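Rather than the whole complex, this shows some of its chains in their spots.
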Amino acid sequence: MRFKFSLMAIGLEVALIVLFALYVQYETEQKNVQQLNTTKPSDMDRFLELYPLFQDVHVMIFIGFGFLMTFLKKYGFSSVGINLFIAALGLQWGTIVQGILHSHGKEIHIGIKNMINADFSTATVLISFGAVLGKTSPIQMLIMTIIEIAVFSGNEYLVGEIFQASDIGASMTIHAFGAYFGLAVALVLYRSGLRRHENQESEYHSELFAMIGTLFLWMFWPSFNSAIADAGDKQYRAIVNTYFSLAACVLTAFAVSSFVGERGKLEMTHIQNATLAGGVAVGTCADMEIHPYSSMIIGGLAGIISVLGFKYLDPVFATNLRIQDTCGVHNLHGLPGVVGGLAGIVAVAMGASDKSTIAMQAAALGSSIGTAVVGGLMTGLILKLPIWGQPPDQYCFDDSVYWEVPRSIEHDHHLHENGSHNQLEPEV
Amino acid sequence: MRFKFSLMAIGLEVALIVLFALYVQYETEQKNVQQLNTTKPSDMDRFLELYPLFQDVHVMIFIGFGFLMTFLKKYGFSSVGINLFIAALGLQWGTIVQGILHSHGKEIHIGIKNMINADFSTATVLISFGAVLGKTSPIQMLIMTIIEIAVFSGNEYLVGEIFQASDIGASMTIHAFGAYFGLAVALVLYRSGLRRHENQESEYHSELFAMIGTLFLWMFWPSFNSAIADAGDKQYRAIVNTYFSLAACVLTAFAVSSFVGERGKLEMTHIQNATLAGGVAVGTCADMEIHPYSSMIIGGLAGIISVLGFKYLDPVFATNLRIQDTCGVHNLHGLPGVVGGLAGIVAVAMGASDKSTIAMQAAALGSSIGTAVVGGLMTGLILKLPIWGQPPDQYCFDDSVYWEVPRSIEHDHHLHENGSHNQLEPEV
């Protein structure tokens, strides 16, 4: 049935509107009457104060993740387009699921932190999307978004409310979780025919488009790690630590990329991804009093590990483990996320936090990875149900399966040699 | 005379400098002496508080509108370049015209809202620019900018000051106005030779450039709709309503695009434009207490209507009505702007505003469309005067008429087959 995607998307939107009508309310200033004569800022002041940080996160989600994935020569429409679809769906669904969990089933009053957290929940799915990029249909992504955000919200509630662990930049709950969830899905969806697929290459300009994504992620990562931190010292430290961690990470990523490259050459994939690992890895302890130089050590190590992952782990994953990780999310989010979780444990052990304990932090890391793997495997099985359809191997990493593409892609870029993609295409 | 454009641009800048010397002043803190001992924020505090929202709007104007129009394979320089020219001219002229109207001829003190409104006034022209994109010369755009901003400011004054209608996100005064103004100009400038012009196609990468514009417009639309809202609850609601309206709009736009597409395929044009219709349509009532779920309904409907407009109305406009709407601004700004005006009437009827009445809102919608059509027709006639020159049909949608283009455009992209565009080109 060719209208399946359309009907599911419309149906979901109607359901979301009903859920919003039932559960969601504005925040109102009336709640703050008692503050009128104080100098303490009201919720509304805080709303505008955090709004620029929210917008930075927003840019990371839609431009950052979207364009980071445009590196494939024939899959840019889907990267940036389905990214938009997932994020728009996810932020509505995330508002509901997280809101209900945190309000314990009562009304949800939309404040700036709800909006930031809604964007965060979509980040998890977009990370997983990177692992399966080019190998799934829009309808499968729609289903994965719904399931993954529910599982993510459950784990995030567990980590934050039950374990009371620190994870302000979400190294564990978003990055490690999103990566291992996506890898588990990719394992279930493994198809040997996709090994070294001719479409799985980049073009000169597609690499430049991807750098737009990289840079917006890189620049705004301090906002990501600090957006929901406590006002004052903690928020300040989250910004400063992330700023310096990322800077250190760039130097080590460049150094190692050239070190392991053929005749010292740099590789764009490393620069696009590993330069961001410092933002991931410093996430858990970003708001702690760890000293700027410690964040630089964390960032520097993350950059090294990430490049080495791309160089030496990716081939092992693709062949031996039968996990085809299109964007290498394991190296950008998985490994650095684990580094972040471990750094958090070390920081807590050294007394950088007065709120959390080693046990809580370890439980949070274990729970994030465990939930992700189990949730991802189950989601993969659901996505594999024949009812959703899957593109045949020869049409993977190819926009023309789901999009009208301009004629010029064939004519001008010589990307196709026999035009065969106009025949026998599966329906969306 | 080949120096006509240069001399007019320089002359205009000199005139603007004289007008600024006569009418424009800094805002000074001295005016706020009486507030020194209060906790009420001074104008200067409010300046910095709104500055991030201003910058978001700024990005929408220059990157958003500029790149949204780069989808044509051979007209990217003009799209993003003339967009910059129009906006830079328009913001100076808009500062003067709007400032004098609102200060009733007295001195204009430049505050952050003047800067936001100056940017807004350019948005109107840029929307109209989309309707005539590729078919007019820079000199014609210069003239249209001067005329349209004057007419726009008059209508905006009428709507806001005389009718006292609500239109915080300017669904009527900017979006519907800009669209119908541009369509009226396009009607007057109609040329049958441009039907199905070979240059009016996109390229694979030009579509990705356009997505940069789409996403920055999409992300920052909450700032657009809230930037000049009253501080506190209203500004907060304008942000929240727009955020959710846009998210809902994405789902319906994707759904309908696939629904009406051949074999369920998505179309980039729809995704680039219709996903933004929710921002337009929620504009008029964005700051009202309409409840988030209502904004999702408005956004969802706007996404549906916009895609249907692209699919079924555009061909009718181009052939039967003799209106060639290059960017489809009718579907992105025109129809959703009318939806926004009607939604405003319904919201006021249901008591969501204590300031406006149904009659005021209806008068505002009628005035915006009426003024736009009359102003656009007159402007079209002025632009058609032989003195300005017009590119002959075979050179339309082609940067090489007004720009030095790199040789590679012919050589590498095979966009030209006989190089004929190097001969017989009209002067700028």
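Letters A and B mark the chains as written, and numbering starts fresh at 1 in each.
Everything that follows uses one rule, which is that a contact is a pair of C-beta atoms (placed from the backbone, for glycine too) under 8 Å apart; a residue touches a chain by one contact, two chains touch by 3 or more.
Predicted model, so just to flag it, every value in this text is computed and none were measured.
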Copy count for the complete homomeric assembly [2 present here]: 3
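Throughout what follows, only the chains that are shown with their structure count from here on.
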Inter-centroid spacing, chain B versus chain A (mean Cα positions, whole Å): 32
Footprint of chain A on chain B - complex, ascending: 39, 49, 52-53, 56, 73, 201-208, 211-212, 215-216, 218-220, 223, 231-233, 235-237, 239-240, 243-244, 246-252, 254-256, 258-259, 261-268, 271, 275, 289, 291-293, 296-297, 300, 413-415
Chain A to chain B touching residues, read off their complex: 2-3, 5-7, 9-10, 12-13, 16-18, 20-21, 24-29, 39, 44, 47-48, 51-52, 55, 58-59, 62-63, 66-67, 70, 76-77, 80-81, 84-85, 88-89, 91-92, 110, 115, 138, 205, 209, 212, 402-409, 411-413, 425, 427-428
